[in-house]
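Read through the structure below, which is laid out as structure tokens, and then see the notes.
Excluded from the complex is one protein chain; the other protein chains are retained at their positions.
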């Protein structure tokens, strides 16, 4: 909070003194109270990206460098051209802080927000994904409470709006005890025409500005407070800090918006999120290089006596702004009437390049359209935390425990176990597009009806790895998410990210962000994957422990599969088939599940990423696919490849006999080989007839490919050729351990 | 003879387009999607109330939609013997409108459940099951939060042959484990006395194309084919 | 007669036969978390509050009863309702 003097009175604002001076300089006068509120909100970290913007500049060239990218960073969502006249939009966003105090409504309105972002690209939202972070569940009623109601909030909102939640990810770790991470992603599909109809800009003078959807109330106003008097009679305590979502109204907004866009009369579209009407009107006109005149008395309010300040800054949910051609006004309004949606024509655009907002006869805002988006940026300090050296130097204890016991324990760990408890609550099939459904593959695969094309999407990152090394960990996250879509047969097309970090004013926290962004940028440039959007959430701190969360640069990858026959699934298919491990396994146990579950250890050097090797691995995978040689595929991550194999056995209740002789090099230990989380590996099932061809291709691409065993009909996993005794695991028991963890913790 | 079907779009319906897709693109049936306030029965041989969350399912699933003018129109169709079909939320609407006996309550687990189940055909005489055999077991998904069927008087339903479908095992056994939501007597679908109005909680429109079904089945088509067959028999 | 604003509060609960998983779950949770064994039963239900402008309290109640029945705000197959004593809101 900063104290400033405005019109002789003392006011409290979030902005700094310097920023306030800048506002006055920009205007050449004192701002009005409504203007001050507008600047305060629009120049906040959340809206203006003032700490992160200098760093995120790295990503700016996606539109220029990739011909299929239609919209890149800076838009409400990234959009790519996937051929046949279709455009795909996607974005990911955080709703961490609201969810930490009210998990149900916080998560629900998070879904509501991300849907609006996609909708304002003019396309139909067709899928949701939800990567989540909580404290550990065991013996932690608070985590259980958050987890239960976050999932219910996502389910109730997503299900009601008829958008399937097709995937997600979750990790449980102490650093998220009081600051959970609720990231939500949405994918939209439409024609390229639809997308072109709805730029989030007001390019033309003389168009109507229409507010449509729910009514405007006092929710979500982060008020500028005056020391001597409150803004209205309504005290802070009476204002709910968290908003209540209304998925029913959202569903109608979706249908009404899409129908309106189809008319061709909509010339601009913008959702109302952070900053409310202030953000929507200033960005529409600012980005479009126009101006507008708006009358707040036209806005339909929920409560009597709302001030212009409150109307401009309200963050009431379920509202959209439309810019409509004059000749189409009646047509568009008729559509809103059909859906019984409230609406108001609140103003018109002009070419003044000034945003004028009236409260009846009073001019309450009079700003150059671009002023609010011209926030100052901060160059933040960054410093590598001193504790890291000590953490990284920790060694894996000597292996004295029984390997079978370890594996039974690992597969039941909260971070590895079955996540069915979550996705059973999500309608993941509505829309009749879901081809590879939750739990059936590494990614969610959707068909594009009317074509032989499929999209695949996966989201996640390993927070433990990122904590120990944000650069390697972020690149590892990219390998894993790309690996997930590749495992289902897709080619990675584009990436969006959601950066969840601590306080950027603390150099150690900012260092994490900085390294993660560099990692993303390096990897994506080398692998030719456009970064088409992102979101930054700072200030994720545990207020009790006074520490930041584990750095979590969430990665979402969208991929494309051409042709139904090229879809690959996870479950093993037939006894007698060969098993290959693709990619190199190194002694990389730093930050592994094995360390944390078995030794309660948080250290070691996390796995490293070698882009050249990853590239070669992907190349060989695609050649194997072209040859039709892969019958099942699952990428290797938490818990190592033995866990991967177990997961592949479950569905068809098969077993595997592994012989690891000659599969790993001399100086690597059994546990290092079995539980290593080296990036860029796959387990594939192939026909024995293809054995020689596969090894030949391995030579050609110079990729480490080892036949490690065969599938057997007996449901057990036998591992020979270790330095220790042979292992024999019961698939039934593995499955029981895998399945029971979350239900046991949540269903008391 | 041309057959025309209506799919009603209630505010908050979300399986409307999926149902249209199957009827139109897969089965090539003449079908209209109609906003609930505009629906007039006279043009149609049958009507489907699709799944979703009409009016957000606020208050109680289906209750607000049961007061829609579309329901008055549908009533005329029920009376003169045309097929009136409710799927999932549509089924809840038909129960709330008292076209069907009983009520649908919150699942026993209190959670929304999305999963594939087995459905046993109990009565293959209805407008929604005549292409099946009694005793057939079909694979269909459910996706609902309020699907627990309840009624004071099951015996009467049984006597009148109003139980059309039940949740079962793959082999057709009516066990507790195969009942996903705690429905009375494993009931998943019921009909009126005349057997032209049927409500079903699972989603046949999600089980009509091999590419999106786990075992490459297309059992969902049997339901829609039954509607057409019923209409043909009625007209001829 | 001049109109006045009345508040009518209604509680809708499931009939015993229809079960009440919400109540059952809360009870199970209470017992599981121990210390609350004195709670022998929990029932849940739905609460609705109507503000009406009418001539009298009696009339307000009648209207609410009427709309509960006519609009099936409660489902007589599975539910009961009860109107709370009018309490002047503070």
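In this document, chain identifiers A, B and C correspond to the written order of the chains, with residue numbering beginning at 1 in each.
Going forward, contacts are C-beta pairs under 8 Å (C-beta built on N, C-alpha and C of every residue); 3 or more make two chains touch, one makes a residue touch a chain.
On a predicted model such as this, the values are computed, not experimentally measured, just so you know.
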For the chain omitted from this view, which of the shown chains does it touch? A, B, C
Quick one: say which of A:27, A:58 or A:244 touches the chain that got left out. A:244
Among B:7, B:64, B:212 or B:228, which residue is in contact with the omitted chain in the full complex? B:64
Mind listing the chain C residues that contact the chain we can't see here? 3, 5, 9, 11-13, 23, 26, 29-30, 33, 36, 38-54, 63, 67, 70-71, 73, 84-85
Considering the whole complex, not just the chains shown, which residues of chain B touch the missing one? 11, 55-56, 58-59, 64, 67
What chain A residues would touch the chain not displayed? 101-102, 104-105, 145, 217-219, 234, 238-246, 248-249, 302
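The criterion applied here is as follows: only the chains that are shown with their structure count from here on.
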If you average the CA atoms of chain B and of chain C, how far apart do the two points sit, in angstrom? 31
How many angstrom lie between the centres of chain A and chain C, each centre taken as the mean Cα position? 41
Cα centre of chain A to Cα centre of chain B, whole Å, reads 36
